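Dropping the structure in here first, questions after.
A single protein chain has been omitted; all remaining protein chains appear in their positions.
Entry: subunit A
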Amino acid sequence: MVAARPARPRAPRWRLESMADRRLGRLAIRIAALVLFIGIWQAAGDDSINLLFPTFTRTVSVWWDLVESGVLPITLLITNQTLFVGFLIVLVLGIPIGIFTARIKLMDKIVSPYLTFLVAIPMIAIIPVIQALLGLTFAARVTVVVLFAIPYVVINTAVAVRRVDPVLTEMAFSFGASRLMTLRDVVLPAAVPGMMAGIRIALGQALIGMVVAELTIVGAGIGSLIADLQGRFRVAPVLAVACSIVIEGIILMSLVEWIERRLGRWSKQ
């Protein structure tokens, strides 16, 4: 005879699930996942021929060779100049354009459709045009970075400025604040979180632009390093270079996210 079991009040919880609630448990899970990931990479790799996917250990040792010889640091530095200058231009041009777009109706009507369009299309398609105009130069690579990133800063700044509570600006006006003062002391601080979100997305796009520019408008940076290694059919160093760029990207994105959180707290005060 089978006794009717009382229905359990809750579905049984996994023992493992409760691990995710503790700090130490989370750390253990993350380490286990990392070990598993590296283990799979190691097992999937094959070092017998240069042309095959390399193992983890070989990639790391090749990476160390590139770092020690100074090739990777120098090329990365050169490549990052493009990113730095390009992103600076994006900020200096993008934020004011965004503010104007939000505050001037006619500007909004004219500029906004182009921006939505620029976000939707694959910007890489116009690189041959940039190359024909500017040649294989630093300026051409910077232009690519700017074109990849600037729409996101402009759009997000415009949206953030437009969303500022009208009660705030009206109050400022009624206390006799000028347009400029309202913009500086009321609108901009309130718009900072939205602007930072745009800057974070734009950084991600600028990083893509940097890599695309390096690979298509080849200069002295990682583009030429990769082209050289590709020509000699060395997969492991190319993978090592690619991983370095990806890790650099992750670090930069985390940095911007951290700034975003800090500024978000400041903006709320």
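Note that a contact is a pair of C-beta atoms (placed from the backbone, for glycine too) under 8 Å apart; a residue touches a chain by one contact, two chains touch by 3 or more; residues count from 1.
Going forward, contacts and distances are computed from a predicted model.
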item	value
Protein name (UniProt record) of the chain left out of view, among "Carbon-phosphorus lyase complex subunit PhnI", "ABC transporter permease subunit", "Aspartyl/glutamyl-tRNA(Asn/Gln) amidotransferase subunit B" or "Amino acid dehydrogenase"	"ABC transporter permease subunit"
Hidden partner chain, touching residue among A:Leu93, A:Ala242 or A:Leu263	A:Ala242
Residue among A:Ala125, A:Val167 or A:Leu180 touching the omitted chain	A:Ala125
Candidate in contact with the missing chain, chosen from A:Trp64, A:Phe233 or A:Trp258	A:Phe233
Touch residues of subunit A, complete complex, unshown partner	7, 10-11, 14, 16-17, 19-21, 26, 29-30, 32-33, 37, 51-53, 106, 109-110, 112-114, 117, 120-122, 124-129, 131-133, 200, 204, 207-208, 210-212, 215-216, 226, 230, 233, 235, 238-239, 241-242, 245-247, 249-250, 253
